[in-house]
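Removed from the display is one protein chain of the complex; every other protein chain stays in position.
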Amino acid sequence: MAQSSQTKKRKGILGALVLVAGAIGLFWSLVVAPPDAYQGNVQRIMYLHLPSILTAYLSYFLVFVGSALYLWKREKRDDLLAHSAAEIGVLFTALTIIEGSIWGRPTWGVWWTWDARLTLTAILLLIYVGYLMLRSLIEDENRAASAAAVLGIIGFLDIPLIHMSVYWWRTLHQPPSILRPDKVPWENVHPSMLTALAISFAGFLLLYFYLLSLRYRLGEMREEIKARRLERGT
Amino acid sequence: MALLRETYLLLWKDLLLELRRRDSLLTMFFFGTLLLFVFHFSFDPAPEKVAAMAPALLWLAFLFTGTLGLAQLFHSERENHCLDALLLSPLDRGALFLAKSCFNLVLMVVVEIVVIPLFWILFNLSSWNLLPQLFLVTLLGTIGFCVLGTITSAITLRARARELLLPLVLFPLMIPVILATIRCMENVLRTGEFGDAIPWLRLLIGFDVIFLTVGVLIFDWVIES
Partner (left out) sequence: MGAWGFVSLAYGIVWGIILVYLVLLKRRYVNTAAELDALKSKEATRSDAKT
């Protein structure tokens, strides 16, 4: 099934919106919002970091939904959703780790630390990279889809447990530190900081759905190519 | 209940096969012991430090040994289209899941029962009185491993590079179990009782219950011909 011109136009609008939101977000984050009272300008990385990880979580939720629907109804589009969401989720998770690392360097003096937030994000990355590898290593398309769907469900259900265990591990017997990139200093929050955060988050969401729709369409086209080839016997 | 009866039948079949040839059991046992030796040469820890490192070293050994068992979990179904036969039969797939999990659990427990005291002997530990509590924690952790491991083993059945993919997929998911068991064991070794580690124990039990249930429900879609 071809893409209607209406869908194409909508995608164009979405793409334009992404650019607009990105520009406004950039301006607001870097210029309008004041520097943090404790961390100074470095704290501005939060306007990237927080939306990135939230978008990643949204993505993994979509993987879960797509996987569950696929196992239930066996409709290819649910599997496509899960696969696309996993790929983009991995992208945003990788970005989150990089942002967190760069934020940590001036704040803690190290590029990496096994604090709860970074560790959790790294584990998330491992799980969904595993998902993508599982898909690529199984020859049969349907088996790959089923196997990945099971993993998509199990992985998502495990996330709260992983959260709990890593946070307990990192906070038990450890005094809370004052300056932590994962702790937003809400006491000194200037309203324009919240605005910057909101705009950044909106921009990331738009970007996410734009990328997702592209990736999804790519999958749809691949499916159609396969179906047509099958019909013709090539 | 029919599910339990079917589980028992399938489990008995696997146990019988294993008793006759003992492939998996012996390889797992020797591998676990070998790892203890390798640890000694790699770490060469001072006697005071060994007790602190014991839970981590033991669990590393069990993780790798258990993965060996998982890789061979469905081997007996490979020949003569046994897997297809099982799937065609009216057996509940949940029973297959429970039976395979139990089977791997039995193998691992047998290995653990020998390897843990062996560790105590090889590394000259004296806290023999704490072994029952340590066994309990190990058992709970092993249940979690076997449950998730069986699901993972089944979904990677037809994948290329399966021996590498299985741990790659399984280990990140196992992190709550790894953290919980090792923290519990550390606490027991340090204070002689569970005490502060009770939340970890609860997490472990919760993990086991959740994925046992999920496994039984989801296994229909995991194994397909």
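Letters A and B mark the chains in the order given here, with residues in each chain numbered from 1 onward.
Heads up, the rule we're going with is that a contact is a pair of C-beta atoms (placed from the backbone, for glycine too) under 8 Å apart; a residue touches a chain by one contact, two chains touch by 3 or more.
A quick note: this is a predicted structure, and the numbers were derived from the prediction, not measured.
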item: For the chain not depicted, the shown chains it touches; value: A
item: Given A:E75, A:D140 or A:E224, the one touching the chain that is not displayed; value: A:E224
item: Of A:V32, A:I102, A:A116 or A:L157, the one touching the omitted chain in the full complex; value: A:I102
item: Touch residues of chain A, complete complex, unshown partner; value: 26, 30, 35, 40-42, 44-45, 48, 52, 91, 94-95, 98-99, 102-103, 105-106, 207, 211, 214-215, 217-218, 221-222, 224-225, 228-229, 232
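As a convention for this text, only the chains that are shown with their structure count from here on.
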item: Where chain A and chain B are represented by their mean Cα positions, the distance between them in whole Å; value: 32
item: Residues of chain A touching chain B in the complex; value: 71, 123, 126-127, 130-131, 133-134, 137-140, 142-143, 146-147, 149-151, 153-155, 157-158, 161-162, 164-166, 168-169, 172
item: Contact footprint of chain A on chain B as seen in their complex; value: 148, 151, 155-156, 158-162, 165, 168-169, 171-173, 175-176, 179-180, 183, 196, 199-200, 203, 206-207, 210-211, 214, 218, 221-222, 224
